[in-house]
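Report on one structure; see the data block that follows.
Omission of a single protein chain aside, the complex is shown with its protein chains in their original locations.
Labels A and B are assigned to the chains in the order they are written; within every chain, residues are numbered from 1.
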Amino acid sequence: MSYRADPIDKTFFSAERTDDLAVVGTVVQRSDALGHVTGRTRFFEDLAPPDLLHLKMFRSQRHHARFSNLDLAAALATPGVVRILTAADIPNNLYTPLKLIGVGPDDEPILAEDTVRYLGDPICAVLAETEAAAYQAVGRITVDYTDLPAVFDVEEALAEGAPIVNEYHGRNYFSYEGHHCRRVRFGDVEQAFAEADHVFEWRYQSAPIEHAPTETTGCIVVPQPDGRLRIHSDTQACFFTLDNTALILRTPFNKLRIVGGTVGGGFGGKVDVVVEPVACVASMLTDRPVKFVYSRYEEMQVSSPRAAERIYIKDAVRADGRITGRKITLYVDAGAYARHSPYGTTKAAAHLPGPYTIPNVWVDAHCVFTNRTPSSAMRGFGVTIADFALESQMDRIARALAMDPLRLRLINAYRDGDLKAHRKVAEGTALVEVIQKAAAMVGHELPEAYRRMSSTSREATSREGA
Amino acid sequence: MAMLRGRGYASVNYPTGMNLGGDPSQALIHATTTGTFVISLSSVDLGQGLTTVVAQCAAETLGLPFGNILVDTADTDTGPHCMGTFASRGTHRVGNAVIMAAREAREVMLEVAAEELEVDAADLETDGTGFITLVGSDQKKIHITDLALAAHFKHGRTISGRGIFLKEPSGVVPETGEMDPDSCQAHACTVAVVEVDDETGVVEVLELHNAYEVGRAINPAMASQQVEGGAWMGMSHALFETTEPYYPDRDHGPTDFSEYLMPGPADIPALHSAFLERPAGNGPYGAKGIGEMTANAPIPAIANAIFDACGVRLERMPFTPERVLRGLDALRGPA
Partner (left out) sequence: MPAQIVSLVVNGRSQEFIARPGSTLLGSLRDSLGLMAAKRGCAQGSCGTCTVLLDGAPVPSCLVAVETVDGRSVRTLEGVARDGRLDEVQSAFIDGFATQCGFCTAGMIMVAEALLDRDRDPSRADVVEAISGNVCRCTGYEPIVAAILEAARRRRDRAPGAAPAAAGAAPAAAGSTG
């Protein structure tokens, strides 16, 4: 028995592909399978250094508040508690992970100074000999909150007079070169609407979605014989984590070593650098190994999810099914901190208007701050929810025109040489072919003209549309 | 009181690489004195199988058996820089870096073999079983194990190589959005067949048919793993998943797996998938990234199938029974 690898249909693009490879293109055993089935694969938490301290976080119980009178006395008196870290212990307490690629400002504290901006925002870190002692101590910490107005809806957040979520931005949107959103302007959509046979406008909405990996986020930091720190982490990006951590610690980069590479599910949820910095500070201050691993509750409600998105799509459509204009307003709910959302919103703008050649495109993509768990990268970042909207929209257009949904897509599908809305020339396209293949797989009849279409040229459609 | 069946379609593409580029990865390869080639990386395998795929690329480039390749990764002390595993960049960037390193190592390997066999390096080939042979000859050959030993102890040569792949970073023209976001695009079309229970609003996904164009499936079984796992995740996103069921209200957020619903093994639809390959000029043996995209097309395909089944257009994710029932109520009009 071998795994039923799905067949490769070599009748498509036969002139462009070859079968002269010996190892690439063959089914070989996964190099990690043996370790998984014997239980010998080492995940970060399978390391058990002696003298280990456990770090558990005391987190905000409010959506948006100032806090004061943080009382750690009862927590410190808990048997087994060694130390409690606060903002004052963090050398460089403000960061944003994208600073490594020049995106700013720094807008997120590792530990809150006097303000919390989402339910779960970390305030102080308890270090104890056992997890139980750490959790017990966390439960004994008290603080006084003064609630601030909070905003949870993206369009309300952008409205005049909305409470400011993050004063490091000073406004509830990420500023793209001084502008309130990422823009795409291609052709003239208003002209297209004026000339269209049909104008369709619909709205789509998603809610935050969790990566929910079976292994939660975490790391173990171990002081090394040479005075450096070795960080065992389930990060998806070793150097990205190392560099950000070094900046937060204000240490030379070569003081840190990240070891990992075995991740119990990532899906984009383990690139936010949320556990390593504070665990390193803890290890440096106590000179002991420190483990900081998220509980399932933290993974579910505190770790970043996929952003909720609200998308308005307005289309100008000709009677023959050609979409001549597409206007999209996208709101990405970044939550309380930027994390990777400014990047994801740009990526979304690059993906719009979808894999179709539309001569007039207008996009305003907003990265909006609200008082909720900061969202960040997840499998299909910037694209997944957009595809839900775009492909629902195509279906609705097809229905409105009483047109076959695959024919509508084939007519509008991009081809090699077409100019995309972001002005890149399309190449290596294959939307036409995957539609043709899927149609054949389910017995969806396509007329000959559509079966003859090709990504390499638009000849078939120009005959069709004439 | 009926079970209503419907079919829906979705066609999508997905970019390979970190948006706008600027995400390099490096690879180093060296031969041990006994003919094993060690690939040194700092890249992270999340379970999608990067370490297997890059080993296949190296074996192909070197012309050696897959079993001669060792991958040593995810240690920042020993592996050169890799931007990380995200944006469907792993196979593409790390694969390309490994191929570049393997090419350099192969060149040295053939040079040393040429010296050992006293022939021209240009007349040598690898037979894929571990031998470097003179083209057209049965006799003039040397096994990589002997060659690696000779290179190190007799010739003082390093059979090793260095590789890097970088798509140069570029910016966005703010006023127009003009940009160069990706290295290539993969494609997919999904057809979903669903059944809607018009009394309970429960949607069951019966079938998912997927056609994926991936450039080149380096390991077809592992490409299938992505399609299959992603189809499940897309279905899960579509029907169940959210941390805020009353978004934008934050109440009643699930806190664990008993509350965060996902389909179980009894909910799996029949899956029929096929691959197309249109090799990308800049991909490792033409491969494009597919790790992320596989959850995408199923979601609107299911939304469209629900509409086909019962006339309810769901504009909000997830497509819960409550939303289906409210949609049916709206269609039926006031009682």
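Rule of thumb we're sticking to: a contact is a pair of C-beta atoms (placed from the backbone, for glycine too) under 8 Å apart; a residue touches a chain by one contact, two chains touch by 3 or more.
Note that this is a predicted model, so its numbers are computed, not measured.
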item: Contact with the hidden chain (one of A:F13, A:F240 or A:F267); value: A:F267
item: Touch with the omitted chain, as defined above, among B:G156, B:P265 or B:P334; value: B:P265
item: Residue in contact with the excluded chain [from A:T216, A:S303, A:T345 or A:Q393]; value: A:T216
item: Hidden partner chain, touching residue among A:K10, A:R42 or A:R451; value: A:R42
item: Touching the absent chain when the full complex is considered, from B:A10, B:A55, B:V172 or B:V193; value: B:A55
item: Touching residues on chain A - with respect to the absent chain; value: 1-3, 26-43, 45-46, 48, 130, 132, 211-216, 259-267, 295-296
item: Those residues of chain B which, in the complete complex, touch the missing chain; value: 36, 44-49, 51-52, 55, 65-75, 221-222, 224-225, 228-233, 256-258, 262, 264-266, 268, 271
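Keep in mind that, in the parts below, only the chains that are shown with their structure count from here on.
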item: Chain A and chain B: spacing of chain centres that average the CA atoms, whole Å; value: 17
item: Residues of chain B that touch chain A when the two form their complex; value: 7-15, 19-20, 22, 42-47, 49, 51-52, 55-57, 59-60, 63, 65-66, 71, 73-77, 79, 81-87, 128, 169, 172, 174-182, 184-185, 187-191, 209-213, 215-224, 227, 230, 233, 237, 241-245, 247-250, 253-257, 260, 262, 272-281, 284-286, 291-293, 295-297, 299-301, 303-304, 307, 313, 315-318
item: Contacting residues of chain A [partner chain B, same complex]; value: 2-10, 12-13, 16-17, 21-32, 63, 101, 119, 152-154, 176-179, 182-186, 202-210, 212, 235-240, 242, 256-268, 271, 296-297, 300-301, 305, 308, 333, 343, 346-347, 349-351, 354-355, 363, 370, 372-373, 377, 379-385, 387-392, 394-396, 399, 405-406, 409, 413, 421-424, 428-431, 433-435, 437-438, 441-442, 444, 455
